[in-house]
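In this view, the complex is presented without one of its protein chains, the others remaining in place.
Should a chain be cited, it is by its letter among A and B, assigned in written order, with residues numbered from 1 in that chain.
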Amino acid sequence: MNGLVWARRRRTAARFWSQFRQNKAGVFGLVVLALFVLTALLAPVLTPDNALSVTRPPGSPLDGPSADFPLGTDRSGRSMVDMIIWGSRVSLTVGFWATFISIAFGTLFGILAGHFGGWGSSLLMRVTDWFLVMPSLVLGVALAAVLGRSLTTIIVAIGVTSWPTTARLVRAQTLAVEARPYIERARALGGGHLHVMSNHVLPNVMPIVLAQTTLMVGSAILTESTFAFLGLGDPTTASWGATIQAARDVGAVSSRMWWYILPPGIAIVLVVLAFTLVGRAIEGVLNPKLRERL
Amino acid sequence: MSLLEVDDLTVTYRTGGGDVPAVRGVSFALEAGQKLGLAGESGCGKSTMALALLRLLPKTARLTGEIRFDGEDILTMSWGRLRAVRWAGASIVFQGAMHSLNAVQRIGAQIAEPIRLHSKATEAEIRRKTGELLEHVGLPARRADAYPHELSGGQRQRVMIAMALACDPKLIVADEPTTALDVMIQAQILTLIESLVAEQDISLLMISHDLSVLADTCDRLAVMYAGRIVEEGPAAAVFGAARHPYGQALAAAFPRIGDPASRRRPQGLAGDPPDPAELPTGCAFHPRCPARLDHCDRVDPALWPTADDDRRAACVHVLPDEGLSLLTKEPA
Partner (left out) sequence: MADSALPTAPVPQLAQSVRDRSGVRRRLRYYGEKLGGSLVSLFAVILTSFFLFRIIPGDPVRTMTHGRPVSIEQQEQLRREFGLDKPLAEQFWSYLTGVLRLDFGDSFQFNRPVTDLIGERLWPTVLLVGTSVVISAALGLWLGVRGAWNHGSLSDRVNTGVALTLWSVPSFWLGLILIVIFASGAGWFPTSGMESTAVEGWERIPDVAHHMVLPLVTLVAVVYAQYLMIMRSSLLDEMGSDYIVTARAKGLRDLIVRRRHAVPNALLPTVTLIFVNLGFVVFGAVLVETIFSWPGLGQLFYSGLSVPDLPLVQGLFILFSAAVILMNLLADLLYPILDPRVRP
């Protein structure tokens, strides 16, 4: 029984991959993502021990590109290449955790509301309505302002403001799944609420959630850089957004220190674009009607 | 000369998953004032054929063969000429009128649109003509101000018919005009179409999965299977005594007009029609055929005159024994 299930899952995964592979943009995004994840994991190996040190920096401040520092140095004399490498850690961490919070809450409430319906469902719709009309960035900024400046605050702020979108999507999907006849059958056979939700609804909702997740990580990273730029992040973390903010602070704009401003922005664009492309490719595989138009 | 002559028409859809030969060499003729019915299960290429007649298929479709309408070759015609032939020469009543009408335009405007395009009538004349057309199909003229969603399914199909008549065409192609309607309304719409084409001497190509509907309305019947016509002849004869086993199955499936239960699959016929991308070898029907012979998976019979020469069928059972080797294409 279990072996059969696994064989089926493997077949499904293989089919998914063979369709995903046909989307060149999606594959490109996946490769870029893999590179960034690798960079983030290997950051301690790729950079010297004092890479992030402000007191014992490897170089002198605000130098242009040179053989030692291909992208120059920042205001403390740290190599911009190392800053970008360490920044990928921050961005990916924030992206993943914020999305995790958002997806976990969104999926939980979405499935509960869709499954049980009734006043709980209406209440959820009201609450999400309310979240959706409040510019989430404002709410996030306000949260960050009152909770103090740290990476955790940013993660919580993004997660808290983005779960309603997921919840709505999941609720709609749950309603669609529960309308299918085999759910009726599962209930008739004595399947309890928990059984129906975890064995029937969840597996069917997961694909949508997966596509949503990848798209959401991209926008969470974008939001993180915005927060960091607005000075709401932890001033000691080397996030890309914070680096851009630091560049602006030291007048890199008027003195045209392109090596200070350009690289972190390009890194953000690449990561966000990669997530977006992968997310769209997944959506395309799941929804053939969309596929032909990607 | 016939009004419409289709000669060895093929339509192939190019898709990511390979070529889909939806129509594979269809030939027939339709005389002026004649009513031809085209039957077959869904997916056998009827709509593709109908849309090909006015080159309305998406860009992914490749057409070969010849379509002569009123003496002109549709497939080689210039775009300008083709647009002039569309609706003024031949118009179409589509299946499912809900989606065939523009939901955000008033129906009067939609009926008036082709009149304005194809004639030099003034606005007042157009408005009068629109009202007349509506009354002609049994709707009050003031309904011209209604939006499609304000009408019932039957009323919308009446609007489609009024629209099809707007430019006094020589041919109306009706693709499953009654499929989405319930039985009572189906009969009304059929009667309406029949009386209007008779009154104005319009040729009719009516498409349905329901052989009995066609047998009631049309002079001649053609039965399509997997992109080919497999049987053709006078309506009563084909419906009453089909020669092709598929025609027989279809006739048995719809003993009575518009029985929704048997819409999908003819009774007593196991299996589904083949996927055009993966056709069986030999006769495309042989896997489902109750009268299959041993060599049916190797020979693919052409449409061949049967005992009386007004009828044709594509089945080894109607071929003269000695002709078998001459008339069939052995797979290479």
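Some points to look at:
Assume contacts are C-beta pairs under 8 Å (C-beta built on N, C-alpha and C of every residue); 3 or more make two chains touch, one makes a residue touch a chain.
Everything numeric in this text was worked out from a predicted model, so none of it was measured.
Here is the thing to keep in mind: the chain we left out touches A, B in the whole complex.
When the whole complex is considered, the residue among B:Ser100, B:Thr130 or B:Gln248 that touches the unshown chain is B:Ser100.
In the full complex, subunit B makes contact with the omitted chain through residues 51, 54, 56, 83-88, 91-92, 94-96, 99-105, 113-114, 117-118, 138-139, 147, 149, 152-155, 158, 163, 184-185, 188, 191-192. Residues touching the missing chain, restricted to subunit A, are 25, 129-130, 133-135, 137-139, 141-143, 145-147, 218, 222, 225-226, 229-232, 241, 244, 247-248, 253-254, 256, 258, 261-262, 264-265, 268-269, 272-273, 276-277, 290, 292-293 (touch as defined at the top).
Operating definition for what follows: only the chains that are shown with their structure count from here on.
Separating the centre of subunit A from that of subunit B, both taken as means of CA atoms, is a distance of 52 Å.
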